[in-house]
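What follows is a single structure, written as structure tokens, with notes after it.
Every protein chain except one is present and positioned as in the full complex.
Note that the chains take the letters A, B, C, D, E, F and G in the order they are written out, and that residue 1 is the start of every chain.
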Amino acid sequence: MAEAIVNTELIQPENLVYKRTELLTPNALSYCPGCGHGTAHRIIMEVIEEMGIQSETIGIAPVGCSVLAYDFMNIDMQQAAHGRAPALATAAKRLNPKKYVFTYQGDGDLAAIGTAETIHACNRGENIVIIFINNGIYGMTGGQMAPTTLPGMKSSTSPYGRDVAMMGNPLKITELVAQLPGTLYVTRQAVHTPVAVRKAKKAVRKAFENTKLNKGLSFIEIVSNCNSGWKMTPRKANDWMVENMFPFYPLGDIKVNE
Amino acid sequence: MAEAIVNTELIQPENLVYKRTELLTPNALSYCPGCGHGTAHRIIMEVIEEMGIQSETIGIAPVGCSVLAYDFMNIDMQQAAHGRAPALATAAKRLNPKKYVFTYQGDGDLAAIGTAETIHACNRGENIVIIFINNGIYGMTGGQMAPTTLPGMKSSTSPYGRDVAMMGNPLKITELVAQLPGTLYVTRQAVHTPVAVRKAKKAVRKAFENTKLNKGLSFIEIVSNCNSGWKMTPRKANDWMVENMFPFYPLGDIKVNE
Amino acid sequence: MAKMKGQIVVDIERCKGCEVCIPACPEEVIAMSKQVNRKGYFFAQPVNDACTGCTNCAVVCPDGAITVYRKKMTE
Amino acid sequence: MAKMKGQIVVDIERCKGCEVCIPACPEEVIAMSKQVNRKGYFFAQPVNDACTGCTNCAVVCPDGAITVYRKKMTE
Amino acid sequence: MKGNEAFAEAAIRAGADGYFGYPITPQSEVMEYLMAEKPHERTGMIVLQAESEVAAINMVYGGAATGKRVMTSSSSPGISLKQEGISYLCGAELPCLIMNAVRGGPGLGTIQPSQSDYFQSTKGGGHGDYRLLVLAPASVQEMADFARLGFDLAFKYRNPVLVLSDGAIGQMMEKVYLDPQRPRFTDEEIKQNTPWATTGKTPDRERNIITSLALESAKMEQHNIALQAKYRQMEEEEVRYEKIGCDDAEYAFVAYGTSSRICQKAIQLAREQGIKVGLMRPITLFPFPKKIIAQMTSRVKGILVVEMSAGQMVEDVRLAVEGRVKVEHFGRFGGIIPSPVEVVEALKKQIIGG
Amino acid sequence: MKGNEAFAEAAIRAGADGYFGYPITPQSEVMEYLMAEKPHERTGMIVLQAESEVAAINMVYGGAATGKRVMTSSSSPGISLKQEGISYLCGAELPCLIMNAVRGGPGLGTIQPSQSDYFQSTKGGGHGDYRLLVLAPASVQEMADFARLGFDLAFKYRNPVLVLSDGAIGQMMEKVYLDPQRPRFTDEEIKQNTPWATTGKTPDRERNIITSLALESAKMEQHNIALQAKYRQMEEEEVRYEKIGCDDAEYAFVAYGTSSRICQKAIQLAREQGIKVGLMRPITLFPFPKKIIAQMTSRVKGILVVEMSAGQMVEDVRLAVEGRVKVEHFGRFGGIIPSPVEVVEALKKQIIGG
Amino acid sequence: MTEEIIIAGFGGQGVLSMGKILAYSGVMQDKEVSWMPSYGPEMRGGTANVTVIISDERISSPILNAYDTAIILNQQSMDKFESTVKPGGILIYDPNGITRHPERKDISIYSIEAAEKAGELGLSKVFNMIVLGGFLKLKPIVSMEYIHKGLQKSLPARHHVLIPENEKAIEVGKELIKAKQTLN
Partner (left out) sequence: MTEEIIIAGFGGQGVLSMGKILAYSGVMQDKEVSWMPSYGPEMRGGTANVTVIISDERISSPILNAYDTAIILNQQSMDKFESTVKPGGILIYDPNGITRHPERKDISIYSIEAAEKAGELGLSKVFNMIVLGGFLKLKPIVSMEYIHKGLQKSLPARHHVLIPENEKAIEVGKELIKAKQTLN
């Protein structure tokens, strides 16, 4: 490993092509190194910045590793009880019909305790955006099994691997909500490679545009890693995700209505 | 209308071809005249009688018009909190793996407040039977809108008809649970005509046989009337149901695994 | 040819007069009484002898108020 | 032919040494430092001048630690 | 007008922005009335039937967080389900109006009126050191009045206000005077009155955050100290009560809501028998009028606390009285309303004779 | 062994049939420990991670209704969600074991230890007149002991038993003696011990019904009267407490759980300074040792109630003392544990000097 | 003036709405009123009763042990409420469906064969108004003018066409009521 090589000549304002959006606060993210939460945060904030809707946006993050999202996203934010973000969003949006309202939820949050709120907000077709970070585990509380934990996958509450006969099947809630007439746009994305990030960002943009055009509910699953919960290095976690999570949770659009 | 005409000669034990099952208690049903709950109760009890499993069966009925099911079904029964019957059933069955456990739930119960419990019991594939009486309304509490209330249908909380834009779409939860790998047998039945009753009873029988063979979860929706909630005579209610409910909730098997 | 003769017995106090049994009967055997029972309901009753004992009425009766008898009649 | 010359700047204190940027770089520009930052993490740094300023590394960095500069060079 | 309907109508007129509820007897009329009134057309108010009580209380949270006047109502089992949400609302200091039409518990119980949710309401049914401001209406008029007062107090303190009603008051019809329509908050007013609300971060201010989380204990303790100070302020400024026939009283009933109405009749009956008894009716259950009750002990010889419960408010009365005079509890429960005659008998037996 | 693990292991050994829970800090170790132990293989015990706390408590209901020894555990917000279920369990008179590892509230609060769920636990966080039997462990040993005792009392009274722990006791490791494995109930024993259980209606008995519903108020009142009689019996038979250094004490601390441990050290410190102070530690919070505390007032000059809350148990102490001696509250909250030195200072300032 | 009334019968007999019309009429005449149903847990069937108080003064308890007037429309209600009429008070009942007639000697007892008459005249829907008419004959505490207003207020607008029929029924009831025993 050599020393850093820097061509200082290039570092000029006019050459700047990428920098961290101002819509992220300067606070250091509380996530583990390599955790996809950070990237997901960033693309959402970039979209809000690009659309110029900071002053029109209300974000809602429930409990989970991203409970502190309000420390990082430089917008007005509500911290929700575990699983209930779609209920908050429903009211916030209906009472403030001109605002953009989005939720940012983990898989434990959205697909376990929050199942009813998720299904019913989707079924009502609230004009909101739901961002769903599926890392197959309860990250925040120390790596317990989530509804989306893969068969055979180890977690602190499935220490010998998820036994489907005892613990049930992983729940593909995204496919479920795509069945509901209330959802307009349902897609599954990832943020582990540059290509994936750019696609995911496009999806987020489309979702917020849907809100703008009053079209209805957009649901974006982001399959992500939880390297701490999975007990892997971040790079290994991403590889494992590609090999194991993606076959079960295939990326791509699931429903695109107009 | 003439007087009753009775051929007393025929009334002999050896000629008996149909009588109310002993597995219904002698108590008068608390349901409104013509309410499908009574028929649904009867066919379940007939199946339990025919299978000879009275002493092996635990029934669970939550709140709803059928909260008093335990007054009518002559089996051991648990009264559940609103929406939670599948949770009770999960534990009752797992702790008593040789018993037959079934829930008997209304549409408000199963598809609104109980959404999470329904989805997750189905997803875990508990070896139980779920009987779901869909009458498109909250009967017990006085005819409020249910998740399954049809578009445009009037109820005490949708007095001008269900406005889908405001109140969301009716939820076809039966189709949803059929998507889950945990469900084995999912069917939609009715009890308004002799043919329908006989079919529904076969479905119930099949469901309990599935439990017996340890095959997994059976989910039987029975589309039924709530003549009081719909504010119609029982016969009109049945006609209305055929005309309006069945097109939206088509009868028949939705999923039949082996 | 063997013909089925049937007879229904309505448990008058159990009947709630819902009339659901009436359209279920292929032989138009059932009609409602003019009197009410102790709970104030008009009740179902067989009004002719066309009954074949098919049990249709009984299986649709929500209150299980109908008992059915049937006998094979040889003509 | 116009060639793109790029340069990344890593915010050393923001970097958590996750190494996710390394496989993202098509030009193998990035490697980890031998020193640690104030939080104890090894940090990413550009180790050659092959950068084209494609921004790949920056878009995958969870901590937004990378700024990218790019200039069209005419040969 | 029924009590429940008066509450609903008064809420519209108080400028409510949103109602989120789930049906349960004996208060479903609130949502039914609202739906029939099309408040969306009348004032722009949103009325939504939620998928559950849990969703409803969290909708209230989401709406209140944007500075709106939002409300919900339910009855005992549904209110129990809302306890986490209520604790969150208190923790995040969000104003809102909650009505509980108490029915007989525990469990599914009965739909008949009861007062057995006093502890839950006043001491905190949810987790943590929080208090609701609890108003106990005793008439249809108060059902209406407390909808408006409730909203105003909620915003004054950034705290949920609970209207602790019951099936009897909710189902009862009495003459009622309704205040004229008050306009809903404008966006401008919301920015002004509730600068903390999440209305979208504009360049002129920092982002607003609604949360009840404090990772560090020291911060959490500071937050709790601030909350406690607020509750002390309520105790200073918001105690409400009514005294009836207390001037010459040798004995006193303490009762709220439906029981207090029964006690009023009991006073008439008792006085016909020459027993000088008065009534102290707490209107705010938290803050509890403990000072007033403490003062009463210098005059009355004994206090009968009449509640439709196994004895809950009696503890607060005893805490106020500190053993100086006899305090006894008389209650019927499980949905039974005591009759005026019974109450007089209890007074004679438990206090005068006892 | 950590307190939470000791609780889990002791539950297995007490013959538990089922655990139903949902992760929440600081008690997720209970389920994690159980899952790692494969109790299904060890004893046949079922351990299931539910989809939510609401599902978990209702699983407990469904399991308890079949006469099994079932349990759940959670922490404050999760326990709030269980309030409806807890009220149902009490109403239907089902035995079960619930553990709350209390953390600082209200709302999401903090995961640090707290004692601010005392009211919720002892007065009823859910609706209706019910009581939990509440055991407050102060050591890892008691975490283990109360798992077994809790089950036994639950079955004795057909009532849920709550073990009111906190993050400190749950995370702490101490030496612990574990009882040997007790077999799970056999089907025969269940028929014998819990003839009310829904185990399938056999010809030799009427059907069994588990319900908390009574449509008629008169029946509901009878049911409530029976429940109250049961709670009175608990007050007669189950009061548990520990007194430390009270024989010669001029002052007393009253404290439970973690605070009581702090007070023990504070006693040492105070006595080094010549202050004769003792500790009264309620072990059962309901039934509360009110008689014992009432008796103490004949000897001590003042009582300092030390709680990690803004003052909750202090009300029960005051109700017992009825103004005879000074009772003050000292608390740290929001997740902060008071230090022994602080407690001694508070005693000097609020009681001795005050 | 304070009049404390209990009206009791089957769920379907219009007991609650009879009370409601009386109460609304009282309000129209600027009186204090209280209408307090004992609502049953079951939606349909079963008995229903309502306490109506009309007074010139503020009303204390909406729930009472004893009534000035009891209007009784089935046997169960007779069993429950006969004894609650204040000495000197009034009991009105429809003998249809009554198997045990009232026995008290210290009250005035009136019968009104409203069910029968309603059937005869095709007024089944306003059976309860016939009974109300009987009561108003004895206790004209609200005038017909205010009853009209009360009907307007308590009936939904689409039923206002039925007001004349209701009023007619009241008149019928006034004719129909018969003293069984009066105290003077």
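List of remarks:
The working rule: a contact is a pair of C-beta atoms (placed from the backbone, for glycine too) under 8 Å apart; a residue touches a chain by one contact, two chains touch by 3 or more.
What you are looking at is a predicted structure, and each value in this text was computed from that prediction instead of being measured.
In the complete complex, the residue from F:18, F:62 or F:167 that touches the missing chain is F:167. Of the listed positions A:140, A:237 or A:254, the one in contact with the omitted chain in the full complex is A:140. Note that of F:265, F:301, F:326 or F:348, the residue touching the chain absent from this view is F:265.
Residues 26, 110-112, 167-168, 171-175, 258, 261-268, 337, 339-342 are the ones on subunit F that touch the missing chain.
Everything below uses one rule, namely that only the chains that are shown with their structure count from here on.
Taking each chain's centre as the mean of its C-alpha atoms, subunit C lies 55 Å from subunit E. Shown for subunit D are the residues in touch with two or more other chains, of which there are none.
Along subunit F, residues 48, 51-52, 54, 77, 84, 88, 92, 107-108, 211-213, 215-216 each make contact with two or more other chains.
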